[in-house]
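Can you read through this structure? Questions will come right after.
Of the protein chains in this complex, one is absent; all others appear in place.
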Amino acid sequence: MQSAPEKSDLNAAGFRAAILDPVREKPATVEGPRGKQAVKRFNVYRNNVTVSLINALADIFPAVMRITGETLFRDMAREFVRAHPPVSPLLFLYGHDFPAFIEHFEHARRMPYLADVARVERAWLTAYHAADLEPLDPQALAKIAPEDLEGAMFKPHPATGLIRSPYAAFDIFDANRNRETIGRIDVTRPQDVLVTRPGMDVTVTGLPQGHGAFFASLIAGDCLGDAAEAGARASSAFDINEAIGGMFATGAFLSVTTEQT
Amino acid sequence: MTPTSLNHGASAARPPAAGTFRFAAHTARIPALAGVGFKHTHLDAILADPDPVGFVEVHAENYMGDGGFPHRALERVRQDFPLSLHGVCMSIGGPQPLSEDHLARFKALVDRYEPALVSEHLAWSTHDEVFMNDLLPLPYTEETLNHVCSHIDRMQDVIGRQMLLENPSTYVVFENSTLNETDFIREIVRRTGCGLLLDVNNVFVSATNHGFSPMSYLMDYPMEHVGEIHLAGHAVQEDDEGEPLLIDSHDAPVADSVWDLYSIVIRQSGPIPTLVEWDSDLPDWPILRAEAAAADRILDEAAHSFLMGKSHAVGA
Partner (left out) sequence: MTKATKTAFSGAVLAGAVAAAISGAQLVTATDAAAANVKCYGVAMAGQNDCAAGPGTTCQGTSTVDYQGNAWKYVEEGSCASMELPGERMGSLEPLERDMPS
(Lines give C-alpha, C1' and ligand atoms only; values in the text may rest on other atoms or scores of the structure.)
Protein backbone atom coordinates (compact mmCIF):
# COMPACT_ATOMS: atom_id res chain seq x y z
CA MET A 1 0.00 0.00 0.00
CA GLN A 2 3.03 2.31 0.37
CA SER A 3 3.67 4.28 -2.81
CA ALA A 4 6.43 6.77 -3.36
CA PRO A 5 5.15 10.33 -2.91
CA GLU A 6 3.93 11.58 -6.26
CA LYS A 7 4.34 15.04 -7.65
CA SER A 8 0.79 15.60 -8.85
CA ASP A 9 -1.46 18.30 -7.39
CA LEU A 10 -3.86 15.53 -6.45
CA ASN A 11 -1.83 13.43 -4.06
CA ALA A 12 -3.82 10.33 -5.01
CA ALA A 13 -1.59 7.93 -3.09
CA GLY A 14 -1.93 9.93 0.11
CA PHE A 15 -5.65 10.34 -0.42
CA ARG A 16 -6.08 6.62 -0.96
CA ALA A 17 -4.02 5.71 2.11
CA ALA A 18 -6.11 8.01 4.29
CA ILE A 19 -9.38 6.68 2.86
CA LEU A 20 -8.54 3.11 3.79
CA ASP A 21 -7.06 3.89 7.22
CA PRO A 22 -9.44 5.72 9.57
CA VAL A 23 -6.66 6.45 12.07
CA ARG A 24 -4.62 8.43 9.56
CA GLU A 25 -4.84 12.21 9.28
CA LYS A 26 -6.73 13.53 6.27
CA PRO A 27 -4.51 14.62 3.35
CA ALA A 28 -2.85 17.97 4.08
CA THR A 29 -4.29 19.75 1.04
CA VAL A 30 -7.88 18.77 1.89
CA GLU A 31 -9.84 21.37 3.83
CA GLY A 32 -13.27 22.79 4.46
CA PRO A 33 -14.52 25.93 2.69
CA ARG A 34 -13.60 29.31 4.13
CA GLY A 35 -11.58 28.05 7.06
CA LYS A 36 -13.98 25.32 8.12
CA GLN A 37 -12.76 22.02 9.53
CA ALA A 38 -12.72 19.01 7.24
CA VAL A 39 -12.68 16.03 9.61
CA LYS A 40 -16.30 15.04 9.13
CA ARG A 41 -16.11 16.13 5.53
CA PHE A 42 -13.22 13.84 4.68
CA ASN A 43 -14.90 11.07 6.65
CA VAL A 44 -17.77 11.19 4.13
CA TYR A 45 -15.37 9.76 1.54
CA ARG A 46 -13.99 7.20 4.00
CA ASN A 47 -17.52 6.18 4.74
CA ASN A 48 -18.68 6.04 1.12
CA VAL A 49 -15.77 3.83 0.10
CA THR A 50 -15.93 1.53 3.12
CA VAL A 51 -19.68 1.13 3.28
CA SER A 52 -20.15 0.64 -0.46
CA LEU A 53 -17.53 -2.10 -0.50
CA ILE A 54 -18.98 -3.80 2.59
CA ASN A 55 -22.38 -3.62 0.89
CA ALA A 56 -20.88 -5.15 -2.24
CA LEU A 57 -19.64 -8.11 -0.18
CA ALA A 58 -23.03 -8.40 1.51
CA ASP A 59 -24.61 -8.60 -1.95
CA ILE A 60 -22.18 -11.29 -3.12
CA PHE A 61 -22.31 -13.35 0.10
CA PRO A 62 -25.90 -13.20 1.46
CA ALA A 63 -25.83 -16.74 2.89
CA VAL A 64 -22.58 -16.03 4.74
CA MET A 65 -24.16 -12.91 6.23
CA ARG A 66 -27.26 -14.80 7.29
CA ILE A 67 -25.10 -17.39 9.05
CA THR A 68 -22.88 -14.90 10.88
CA GLY A 69 -25.52 -12.24 11.44
CA GLU A 70 -25.10 -8.72 10.10
CA THR A 71 -22.92 -7.38 12.93
CA LEU A 72 -20.19 -9.98 12.62
CA PHE A 73 -20.41 -9.95 8.82
CA ARG A 74 -19.91 -6.20 8.55
CA ASP A 75 -17.04 -6.25 11.05
CA MET A 76 -15.38 -9.05 9.09
CA ALA A 77 -16.05 -7.38 5.73
CA ARG A 78 -14.67 -4.04 6.99
CA GLU A 79 -11.37 -5.68 7.89
CA PHE A 80 -11.31 -7.46 4.54
CA VAL A 81 -12.04 -4.29 2.56
CA ARG A 82 -9.10 -2.52 4.19
CA ALA A 83 -6.72 -5.45 3.72
CA HIS A 84 -7.93 -6.37 0.22
CA PRO A 85 -9.48 -3.39 -1.57
CA PRO A 86 -10.73 -4.14 -5.10
CA VAL A 87 -8.18 -4.14 -7.90
CA SER A 88 -10.80 -3.90 -10.65
CA PRO A 89 -13.60 -1.37 -11.16
CA LEU A 90 -15.91 -4.30 -11.92
CA LEU A 91 -17.41 -5.00 -8.51
CA PHE A 92 -18.88 -8.32 -9.62
CA LEU A 93 -15.29 -9.57 -9.68
CA TYR A 94 -14.70 -8.56 -6.05
CA GLY A 95 -14.34 -10.96 -3.14
CA HIS A 96 -12.42 -13.88 -4.66
CA ASP A 97 -10.04 -13.58 -1.67
CA PHE A 98 -12.87 -13.35 0.85
CA PRO A 99 -13.28 -17.13 1.47
CA ALA A 100 -9.58 -17.51 2.32
CA PHE A 101 -9.83 -14.44 4.56
CA ILE A 102 -12.80 -15.98 6.37
CA GLU A 103 -10.85 -19.21 6.85
CA HIS A 104 -8.23 -17.36 8.86
CA PHE A 105 -10.55 -14.93 10.55
CA GLU A 106 -10.34 -15.32 14.31
CA HIS A 107 -13.95 -14.44 15.04
CA ALA A 108 -15.35 -16.94 12.52
CA ARG A 109 -13.44 -19.93 13.85
CA ARG A 110 -16.51 -21.53 15.33
CA MET A 111 -17.99 -21.67 11.85
CA PRO A 112 -15.37 -23.73 10.00
CA TYR A 113 -17.78 -24.40 7.13
CA LEU A 114 -18.23 -20.68 6.46
CA ALA A 115 -15.37 -20.31 3.94
CA ASP A 116 -16.75 -23.08 1.73
CA VAL A 117 -20.22 -21.53 1.75
CA ALA A 118 -18.52 -18.30 0.66
CA ARG A 119 -16.77 -20.22 -2.15
CA VAL A 120 -20.14 -21.46 -3.40
CA GLU A 121 -21.54 -17.91 -3.32
CA ARG A 122 -18.53 -16.48 -5.16
CA ALA A 123 -18.86 -19.24 -7.80
CA TRP A 124 -22.57 -18.36 -8.11
CA LEU A 125 -21.75 -14.78 -9.12
CA THR A 126 -19.03 -15.88 -11.56
CA ALA A 127 -21.55 -18.18 -13.23
CA TYR A 128 -24.16 -15.40 -13.30
CA HIS A 129 -21.89 -13.16 -15.41
CA ALA A 130 -20.26 -15.91 -17.51
CA ALA A 131 -20.41 -15.91 -21.31
CA ASP A 132 -23.59 -17.11 -23.01
CA LEU A 133 -22.31 -20.35 -24.50
CA GLU A 134 -24.26 -23.50 -25.27
CA PRO A 135 -23.13 -26.42 -23.12
CA LEU A 136 -21.81 -29.56 -24.76
CA ASP A 137 -24.42 -31.30 -26.90
CA PRO A 138 -24.78 -34.92 -25.71
CA GLN A 139 -24.89 -35.96 -29.36
CA ALA A 140 -21.28 -34.87 -29.73
CA LEU A 141 -20.36 -37.62 -27.29
CA ALA A 142 -22.59 -40.16 -29.01
CA LYS A 143 -20.63 -39.62 -32.21
CA ILE A 144 -17.36 -40.69 -30.59
CA ALA A 145 -16.43 -44.31 -31.24
CA PRO A 146 -16.68 -46.45 -28.07
CA GLU A 147 -12.95 -47.26 -28.16
CA ASP A 148 -12.14 -43.52 -28.10
CA LEU A 149 -14.44 -42.60 -25.21
CA GLU A 150 -11.96 -43.46 -22.46
CA GLY A 151 -9.54 -40.91 -23.87
CA ALA A 152 -12.15 -38.17 -24.37
CA MET A 153 -11.32 -34.88 -22.66
CA PHE A 154 -13.65 -32.00 -21.86
CA LYS A 155 -13.38 -28.24 -21.75
CA PRO A 156 -15.34 -26.77 -18.82
CA HIS A 157 -18.05 -24.20 -19.54
CA PRO A 158 -16.91 -20.73 -18.34
CA ALA A 159 -19.71 -20.73 -15.76
CA THR A 160 -18.58 -23.97 -14.15
CA GLY A 161 -17.26 -24.01 -10.59
CA LEU A 162 -16.67 -26.96 -8.27
CA ILE A 163 -16.36 -26.65 -4.49
CA ARG A 164 -15.29 -29.80 -2.65
CA SER A 165 -16.03 -29.35 1.00
CA PRO A 166 -15.40 -31.44 4.13
CA TYR A 167 -18.59 -29.78 5.42
CA ALA A 168 -22.19 -29.77 4.29
CA ALA A 169 -21.59 -26.73 2.08
CA PHE A 170 -24.56 -27.46 -0.18
CA ASP A 171 -27.10 -27.93 2.58
CA ILE A 172 -25.89 -24.84 4.41
CA PHE A 173 -25.89 -22.73 1.24
CA ASP A 174 -29.33 -23.97 0.20
CA ALA A 175 -30.90 -23.46 3.61
CA ASN A 176 -29.49 -19.97 4.09
CA ARG A 177 -30.27 -18.70 0.60
CA ASN A 178 -33.58 -20.40 -0.10
CA ARG A 179 -35.37 -21.24 3.10
CA GLU A 180 -37.23 -19.02 5.51
CA THR A 181 -36.66 -21.32 8.45
CA ILE A 182 -33.56 -23.37 8.88
CA GLY A 183 -33.74 -26.71 10.65
CA ARG A 184 -30.75 -28.31 12.26
CA ILE A 185 -28.05 -29.15 9.76
CA ASP A 186 -25.34 -31.75 10.33
CA VAL A 187 -22.41 -29.75 9.05
CA THR A 188 -19.95 -32.65 9.28
CA ARG A 189 -21.32 -34.41 6.23
CA PRO A 190 -18.85 -33.74 3.37
CA GLN A 191 -20.47 -32.36 0.23
CA ASP A 192 -19.23 -31.45 -3.22
CA VAL A 193 -21.04 -28.58 -4.92
CA LEU A 194 -21.16 -27.94 -8.66
CA VAL A 195 -22.14 -24.49 -9.92
CA THR A 196 -23.19 -24.19 -13.56
CA ARG A 197 -25.35 -22.04 -15.82
CA PRO A 198 -26.89 -24.14 -18.58
CA GLY A 199 -29.15 -21.26 -19.70
CA MET A 200 -29.75 -17.90 -18.02
CA ASP A 201 -30.29 -19.39 -14.57
CA VAL A 202 -27.42 -20.25 -12.26
CA THR A 203 -27.77 -23.82 -11.00
CA VAL A 204 -26.15 -25.01 -7.79
CA THR A 205 -26.00 -28.78 -7.52
CA GLY A 206 -25.15 -30.97 -4.54
CA LEU A 207 -23.27 -33.90 -6.03
CA PRO A 208 -23.81 -37.57 -5.11
CA GLN A 209 -20.95 -39.58 -3.61
CA GLY A 210 -18.01 -39.95 -5.95
CA HIS A 211 -19.19 -37.34 -8.41
CA GLY A 212 -17.02 -34.62 -6.90
CA ALA A 213 -13.90 -36.62 -7.67
CA PHE A 214 -15.25 -37.41 -11.16
CA PHE A 215 -15.98 -33.76 -12.03
CA ALA A 216 -12.75 -32.51 -10.45
CA SER A 217 -10.79 -34.93 -12.59
CA LEU A 218 -12.60 -33.88 -15.79
CA ILE A 219 -12.25 -30.17 -15.00
CA ALA A 220 -8.52 -30.71 -14.41
CA GLY A 221 -8.28 -32.04 -17.96
CA ASP A 222 -8.10 -35.77 -17.29
CA CYS A 223 -9.70 -38.13 -19.79
CA LEU A 224 -13.07 -39.72 -19.19
CA GLY A 225 -11.65 -43.12 -18.26
CA ASP A 226 -9.39 -41.64 -15.60
CA ALA A 227 -12.19 -39.47 -14.25
CA ALA A 228 -14.46 -42.49 -13.95
CA GLU A 229 -11.67 -44.30 -12.09
CA ALA A 230 -11.32 -41.35 -9.73
CA GLY A 231 -15.05 -41.43 -9.06
CA ALA A 232 -15.06 -45.13 -8.36
CA ARG A 233 -12.06 -44.79 -6.05
CA ALA A 234 -13.79 -42.01 -4.12
CA SER A 235 -17.00 -43.96 -3.49
CA SER A 236 -18.21 -47.51 -3.88
CA ALA A 237 -21.62 -46.04 -4.71
CA PHE A 238 -20.26 -44.29 -7.80
CA ASP A 239 -22.46 -44.98 -10.84
CA ILE A 240 -20.98 -44.08 -14.23
CA ASN A 241 -24.38 -43.83 -15.95
CA GLU A 242 -25.54 -41.34 -13.38
CA ALA A 243 -22.25 -39.42 -13.59
CA ILE A 244 -22.36 -39.02 -17.36
CA GLY A 245 -26.03 -38.08 -17.08
CA GLY A 246 -24.92 -35.42 -14.62
CA MET A 247 -22.37 -34.01 -17.07
CA PHE A 248 -25.15 -33.28 -19.55
CA ALA A 249 -27.83 -32.30 -17.06
CA THR A 250 -25.69 -29.65 -15.37
CA GLY A 251 -24.19 -28.25 -18.56
CA ALA A 252 -20.78 -28.21 -16.90
CA PHE A 253 -18.82 -28.70 -20.12
CA LEU A 254 -18.43 -26.83 -23.35
CA SER A 255 -16.73 -29.19 -25.76
CA VAL A 256 -15.07 -32.57 -26.08
CA THR A 257 -11.88 -33.69 -27.80
CA THR A 258 -10.34 -37.09 -28.31
CA GLU A 259 -6.71 -37.89 -28.99
CA GLN A 260 -7.67 -38.75 -32.54
CA THR A 261 -9.24 -35.38 -33.37
CA MET B 1 -29.62 16.25 -29.31
CA THR B 2 -26.63 18.31 -30.28
CA PRO B 3 -25.30 20.61 -27.60
CA THR B 4 -25.44 23.55 -30.04
CA SER B 5 -29.20 23.20 -30.26
CA LEU B 6 -29.30 24.00 -26.56
CA ASN B 7 -27.56 27.29 -27.09
CA HIS B 8 -30.40 29.47 -25.95
CA GLY B 9 -28.91 31.16 -22.94
CA ALA B 10 -25.72 32.24 -21.21
CA SER B 11 -24.35 33.37 -24.55
CA ALA B 12 -21.86 35.66 -22.86
CA ALA B 13 -20.19 32.63 -21.33
CA ARG B 14 -19.81 30.94 -24.67
CA PRO B 15 -16.17 29.96 -25.13
CA PRO B 16 -14.41 30.80 -28.41
CA ALA B 17 -14.25 27.28 -29.84
CA ALA B 18 -17.76 26.23 -28.93
CA GLY B 19 -19.74 24.42 -31.55
CA THR B 20 -16.72 22.98 -33.30
CA PHE B 21 -16.86 19.44 -31.96
CA ARG B 22 -14.43 16.82 -33.04
CA PHE B 23 -17.23 14.28 -33.03
CA ALA B 24 -20.48 14.64 -34.87
CA ALA B 25 -23.47 14.31 -32.62
CA HIS B 26 -24.76 10.79 -32.56
CA THR B 27 -27.53 10.11 -35.04
CA ALA B 28 -29.70 8.21 -32.54
CA ARG B 29 -31.30 11.29 -31.06
CA ILE B 30 -32.79 11.16 -27.62
CA PRO B 31 -36.01 13.07 -27.00
CA ALA B 32 -35.98 15.86 -24.41
CA LEU B 33 -38.06 13.77 -22.03
CA ALA B 34 -37.55 12.40 -18.56
CA GLY B 35 -35.86 9.02 -18.10
CA VAL B 36 -34.99 6.80 -15.18
CA GLY B 37 -32.02 4.81 -13.99
CA PHE B 38 -32.72 1.20 -14.99
CA LYS B 39 -32.81 -1.39 -12.19
CA HIS B 40 -33.49 -5.05 -12.88
CA THR B 41 -36.23 -5.15 -10.25
CA HIS B 42 -38.19 -2.67 -12.38
CA LEU B 43 -37.73 -4.50 -15.71
CA ASP B 44 -41.24 -5.88 -16.05
CA ALA B 45 -42.89 -2.71 -14.78
CA ILE B 46 -40.93 -0.50 -17.19
CA LEU B 47 -41.89 -2.66 -20.15
CA ALA B 48 -45.54 -2.90 -19.12
CA ASP B 49 -46.07 0.78 -18.25
CA PRO B 50 -48.72 2.27 -20.58
CA ASP B 51 -47.01 5.65 -20.18
CA PRO B 52 -43.41 4.76 -21.08
CA VAL B 53 -40.49 6.85 -19.82
CA GLY B 54 -38.45 8.77 -22.38
CA PHE B 55 -35.25 6.80 -21.94
CA VAL B 56 -33.32 4.64 -19.49
CA GLU B 57 -29.81 5.01 -18.17
CA VAL B 58 -27.47 2.29 -16.91
CA HIS B 59 -24.12 2.30 -15.20
CA ALA B 60 -21.78 0.93 -17.82
CA GLU B 61 -19.70 -1.18 -15.43
CA ASN B 62 -22.67 -3.33 -14.44
CA TYR B 63 -22.81 -4.62 -18.02
CA MET B 64 -19.15 -5.41 -18.47
CA GLY B 65 -19.52 -9.09 -17.67
CA ASP B 66 -19.26 -11.62 -20.49
CA GLY B 67 -22.93 -12.62 -20.56
CA GLY B 68 -25.85 -13.78 -18.49
CA PHE B 69 -28.98 -12.12 -17.21
CA PRO B 70 -27.68 -8.50 -17.09
CA HIS B 71 -27.10 -8.42 -20.85
CA ARG B 72 -30.39 -10.19 -21.48
CA ALA B 73 -32.21 -7.54 -19.44
CA LEU B 74 -30.40 -4.64 -21.10
CA GLU B 75 -31.05 -6.04 -24.58
CA ARG B 76 -34.72 -6.20 -23.71
CA VAL B 77 -35.11 -2.62 -22.48
CA ARG B 78 -32.94 -1.39 -25.32
CA GLN B 79 -35.49 -2.82 -27.77
CA ASP B 80 -38.10 -0.41 -26.44
CA PHE B 81 -36.15 2.58 -25.12
CA PRO B 82 -33.34 4.95 -26.04
CA LEU B 83 -30.35 4.32 -23.80
CA SER B 84 -27.95 6.53 -21.89
CA LEU B 85 -24.67 4.81 -21.00
CA HIS B 86 -23.29 6.33 -17.81
CA GLY B 87 -19.75 5.40 -16.82
CA VAL B 88 -18.97 5.43 -13.12
CA CYS B 89 -15.42 4.08 -12.84
CA MET B 90 -13.29 5.54 -15.64
CA SER B 91 -11.34 7.64 -13.11
CA ILE B 92 -10.99 10.56 -15.52
CA GLY B 93 -9.97 12.91 -12.70
CA GLY B 94 -6.93 10.95 -11.55
CA PRO B 95 -3.32 11.56 -12.57
CA GLN B 96 -2.65 8.12 -14.04
CA PRO B 97 -3.54 7.20 -17.63
CA LEU B 98 -6.95 5.63 -18.17
CA SER B 99 -7.04 1.84 -18.17
CA GLU B 100 -6.92 0.64 -21.77
CA ASP B 101 -8.72 -2.53 -20.69
CA HIS B 102 -11.54 -0.48 -19.23
CA LEU B 103 -11.71 1.73 -22.32
CA ALA B 104 -11.98 -1.36 -24.53
CA ARG B 105 -14.81 -2.72 -22.39
CA PHE B 106 -16.57 0.64 -22.54
CA LYS B 107 -16.23 0.85 -26.32
CA ALA B 108 -17.62 -2.67 -26.68
CA LEU B 109 -20.76 -1.55 -24.82
CA VAL B 110 -21.10 1.57 -26.98
CA ASP B 111 -20.81 -0.54 -30.12
CA ARG B 112 -23.21 -3.20 -28.91
CA TYR B 113 -26.00 -1.08 -27.42
CA GLU B 114 -25.68 2.14 -29.48
CA PRO B 115 -26.59 4.51 -26.66
CA ALA B 116 -27.97 7.92 -27.54
CA LEU B 117 -25.98 9.48 -24.69
CA VAL B 118 -22.61 8.58 -23.19
CA SER B 119 -21.32 10.18 -20.01
CA GLU B 120 -18.69 10.00 -17.28
CA HIS B 121 -17.69 11.93 -14.15
CA LEU B 122 -15.31 14.70 -13.20
CA ALA B 123 -13.87 12.55 -10.41
CA TRP B 124 -11.42 9.73 -9.78
CA SER B 125 -11.72 6.30 -8.18
CA THR B 126 -8.65 4.26 -9.11
CA HIS B 127 -5.06 4.79 -8.03
CA ASP B 128 -2.42 2.26 -9.00
CA GLU B 129 -4.57 -0.84 -9.17
CA VAL B 130 -6.82 -0.03 -6.22
CA PHE B 131 -10.42 0.84 -7.02
CA MET B 132 -12.26 2.76 -4.31
CA ASN B 133 -15.83 2.68 -5.61
CA ASP B 134 -16.57 6.32 -4.91
CA LEU B 135 -16.40 9.51 -6.97
CA LEU B 136 -13.43 11.17 -5.30
CA PRO B 137 -12.65 14.89 -5.68
CA LEU B 138 -9.65 16.58 -7.26
CA PRO B 139 -8.06 20.01 -6.91
CA TYR B 140 -8.72 22.34 -9.83
CA THR B 141 -5.32 23.40 -11.17
CA GLU B 142 -3.59 23.74 -14.55
CA GLU B 143 -1.99 20.35 -13.97
CA THR B 144 -5.18 18.46 -13.14
CA LEU B 145 -6.89 20.25 -16.05
CA ASN B 146 -4.25 18.84 -18.38
CA HIS B 147 -4.76 15.34 -16.99
CA VAL B 148 -8.53 15.51 -17.28
CA CYS B 149 -8.43 16.88 -20.83
CA SER B 150 -5.98 14.25 -22.04
CA HIS B 151 -8.15 11.53 -20.47
CA ILE B 152 -11.32 12.85 -22.13
CA ASP B 153 -9.46 13.12 -25.44
CA ARG B 154 -8.42 9.50 -25.06
CA MET B 155 -11.90 8.31 -24.15
CA GLN B 156 -13.54 10.17 -27.05
CA ASP B 157 -10.90 8.81 -29.42
CA VAL B 158 -11.56 5.25 -28.32
CA ILE B 159 -15.35 5.38 -28.41
CA GLY B 160 -15.35 7.51 -31.55
CA ARG B 161 -17.93 10.01 -30.37
CA GLN B 162 -18.58 12.83 -27.96
CA MET B 163 -19.05 12.15 -24.26
CA LEU B 164 -20.79 14.24 -21.61
CA LEU B 165 -18.91 15.13 -18.42
CA GLU B 166 -20.83 15.31 -15.14
CA ASN B 167 -20.13 17.92 -12.46
CA PRO B 168 -19.41 16.30 -9.06
CA SER B 169 -20.96 16.68 -5.65
CA THR B 170 -18.15 17.36 -3.19
CA TYR B 171 -17.62 17.51 0.56
CA VAL B 172 -14.14 19.03 0.77
CA VAL B 173 -12.09 21.62 -1.10
CA PHE B 174 -8.34 21.65 -1.81
CA GLU B 175 -6.09 24.41 -0.58
CA ASN B 176 -4.04 24.14 -3.78
CA SER B 177 -6.97 24.69 -6.16
CA THR B 178 -6.38 27.69 -8.41
CA LEU B 179 -9.51 27.55 -10.58
CA ASN B 180 -13.15 27.43 -9.65
CA GLU B 181 -15.21 24.49 -10.82
CA THR B 182 -17.18 26.26 -13.53
CA ASP B 183 -14.03 27.77 -15.08
CA PHE B 184 -12.40 24.35 -14.92
CA ILE B 185 -15.36 22.70 -16.65
CA ARG B 186 -15.67 25.41 -19.27
CA GLU B 187 -12.02 25.02 -20.18
CA ILE B 188 -12.41 21.23 -20.46
CA VAL B 189 -15.27 21.72 -22.92
CA ARG B 190 -13.23 24.22 -24.93
CA ARG B 191 -10.20 21.96 -25.17
CA THR B 192 -11.85 18.57 -25.68
CA GLY B 193 -15.17 19.29 -27.38
CA CYS B 194 -16.95 17.14 -24.83
CA GLY B 195 -20.49 17.96 -23.82
CA LEU B 196 -21.84 18.26 -20.29
CA LEU B 197 -24.13 16.37 -18.02
CA LEU B 198 -25.48 18.88 -15.53
CA ASP B 199 -26.38 17.21 -12.23
CA VAL B 200 -28.63 19.77 -10.58
CA ASN B 201 -28.68 17.87 -7.29
CA ASN B 202 -24.87 17.88 -7.28
CA VAL B 203 -24.89 21.64 -7.77
CA PHE B 204 -27.24 22.03 -4.82
CA VAL B 205 -25.28 19.59 -2.63
CA SER B 206 -21.92 21.25 -3.35
CA ALA B 207 -23.37 24.75 -2.99
CA THR B 208 -24.80 23.91 0.42
CA ASN B 209 -21.67 22.10 1.55
CA HIS B 210 -19.33 24.90 0.48
CA GLY B 211 -21.57 27.90 1.15
CA PHE B 212 -21.93 29.30 -2.35
CA SER B 213 -25.07 30.20 -4.25
CA PRO B 214 -26.31 27.49 -6.60
CA MET B 215 -27.72 30.23 -8.82
CA SER B 216 -24.35 31.90 -9.25
CA TYR B 217 -22.84 28.52 -10.10
CA LEU B 218 -25.48 27.98 -12.78
CA MET B 219 -24.96 31.51 -14.12
CA ASP B 220 -21.27 30.68 -14.61
CA TYR B 221 -21.92 27.22 -15.99
CA PRO B 222 -21.63 26.72 -19.80
CA MET B 223 -25.27 25.72 -20.16
CA GLU B 224 -25.16 25.69 -23.95
CA HIS B 225 -23.11 22.47 -23.87
CA VAL B 226 -25.49 20.49 -21.67
CA GLY B 227 -26.82 17.34 -23.33
CA GLU B 228 -28.39 15.74 -20.26
CA ILE B 229 -29.53 16.65 -16.77
CA HIS B 230 -29.49 14.51 -13.63
CA LEU B 231 -31.85 14.83 -10.69
CA ALA B 232 -31.60 12.80 -7.48
CA GLY B 233 -32.38 12.82 -3.80
CA HIS B 234 -29.85 13.67 -1.09
CA ALA B 235 -29.47 13.10 2.66
CA VAL B 236 -28.75 15.72 5.31
CA GLN B 237 -25.95 15.34 7.87
CA GLU B 238 -23.80 17.84 9.79
CA ASP B 239 -20.30 19.17 9.24
CA ASP B 240 -17.71 19.79 11.97
CA GLU B 241 -19.34 23.13 12.78
CA GLY B 242 -22.80 21.60 13.12
CA GLU B 243 -24.05 23.09 9.87
CA PRO B 244 -25.81 21.05 7.15
CA LEU B 245 -23.61 18.75 5.12
CA LEU B 246 -25.55 17.18 2.26
CA ILE B 247 -24.77 13.67 1.06
CA ASP B 248 -25.47 12.80 -2.59
CA SER B 249 -27.20 9.58 -1.58
CA HIS B 250 -29.69 8.88 -4.42
CA ASP B 251 -31.95 7.14 -1.91
CA ALA B 252 -34.89 9.53 -1.72
CA PRO B 253 -37.21 11.69 -3.82
CA VAL B 254 -35.74 14.80 -5.44
CA ALA B 255 -35.79 17.66 -2.91
CA ASP B 256 -38.11 20.63 -3.49
CA SER B 257 -35.20 23.06 -3.67
CA VAL B 258 -33.63 20.93 -6.40
CA TRP B 259 -36.91 20.90 -8.35
CA ASP B 260 -36.94 24.70 -8.10
CA LEU B 261 -33.41 24.96 -9.47
CA TYR B 262 -34.25 22.50 -12.23
CA SER B 263 -37.27 24.57 -13.29
CA ILE B 264 -35.09 27.64 -13.54
CA VAL B 265 -32.53 25.77 -15.64
CA ILE B 266 -35.13 24.36 -18.01
CA ARG B 267 -36.96 27.67 -18.39
CA GLN B 268 -33.67 29.23 -19.36
CA SER B 269 -32.23 26.53 -21.60
CA GLY B 270 -35.27 24.82 -23.05
CA PRO B 271 -36.05 21.11 -22.77
CA ILE B 272 -33.09 18.80 -22.11
CA PRO B 273 -33.22 15.00 -21.56
CA THR B 274 -33.48 14.59 -17.81
CA LEU B 275 -32.71 11.53 -15.72
CA VAL B 276 -34.09 10.76 -12.28
CA GLU B 277 -31.46 8.72 -10.40
CA TRP B 278 -32.52 6.46 -7.56
CA ASP B 279 -29.84 3.93 -6.60
CA SER B 280 -30.36 2.94 -2.95
CA ASP B 281 -33.51 2.07 -0.99
CA LEU B 282 -35.22 1.55 -4.34
CA PRO B 283 -38.89 2.48 -4.41
CA ASP B 284 -41.64 0.58 -6.18
CA TRP B 285 -41.93 1.50 -9.83
CA PRO B 286 -44.93 3.88 -9.53
CA ILE B 287 -43.00 6.13 -7.15
CA LEU B 288 -40.00 6.36 -9.45
CA ARG B 289 -42.31 6.83 -12.44
CA ALA B 290 -44.00 9.73 -10.65
CA GLU B 291 -40.64 11.46 -10.15
CA ALA B 292 -39.98 11.20 -13.88
CA ALA B 293 -43.51 12.47 -14.59
CA ALA B 294 -42.81 15.52 -12.43
CA ALA B 295 -39.74 16.28 -14.53
CA ASP B 296 -41.79 15.78 -17.71
CA ARG B 297 -44.31 18.41 -16.57
CA ILE B 298 -41.51 20.96 -16.21
CA LEU B 299 -40.09 19.96 -19.60
CA ASP B 300 -43.55 20.28 -21.17
CA GLU B 301 -44.03 23.77 -19.79
CA ALA B 302 -40.68 24.83 -21.16
CA ALA B 303 -41.40 23.33 -24.58
CA HIS B 304 -44.73 25.14 -24.59
CA SER B 305 -43.29 28.54 -23.77
CA PHE B 306 -40.59 27.97 -26.36
CA LEU B 307 -43.15 27.40 -29.05
CA MET B 308 -45.22 30.38 -27.90
CA GLY B 309 -42.40 32.89 -27.91
CA LYS B 310 -38.91 31.61 -28.41
CA SER B 311 -37.38 35.05 -28.90
CA HIS B 312 -38.54 36.23 -25.47
CA ALA B 313 -36.88 33.30 -23.77
CA VAL B 314 -33.51 33.83 -25.36
CA GLY B 315 -32.87 37.27 -23.99
CA ALA B 316 -29.87 37.76 -26.24
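Think of it as A and B in the order they're written, each chain with its own count starting at 1.
In this section, a residue touches a chain if its C-beta (ideal position, glycine included) is under 8 Å from a C-beta of that chain, and two chains touch if they have at least 3 such contacts.
Since we're looking at a predicted model, the values are computed, not measured.
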Touch with the omitted chain, as defined above, among A:25, A:70 or A:97: A:70
Positions on chain A where the hidden chain makes contact: 22, 43-44, 46-52, 54-57, 59-60, 62, 65-75, 78-79, 89-92, 94, 107, 110-113, 124-125, 128-129, 135, 138-139, 141-142, 145-151, 153, 170-178, 182-189, 196, 198-208, 221-226, 228-229, 232, 240-251, 259
Absent-chain interface as seen on chain B, which is shown: 40-41, 59, 61-62, 69-70, 86, 88-89, 121, 133-135, 169, 232, 235, 237, 247-251, 277, 279-280
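Operating definition for what follows: only the chains that are shown with their structure count from here on.
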Computed distance of Cα centres, chain B from chain A, in Å: 34
Of chain A, residues touching chain B in the complex: 3, 6, 8-10, 12-13, 15-16, 19-20, 26, 29-34, 36-42, 44-45, 48-49, 52-53, 56, 85-92, 127-133, 158, 197, 200
Interface residues, chain B side, partner chain A - complex: 61-62, 64-72, 88-89, 91, 93-96, 99, 102, 124-134, 136-139, 141, 143-144, 147, 171-176, 209-212, 237-241, 245, 247
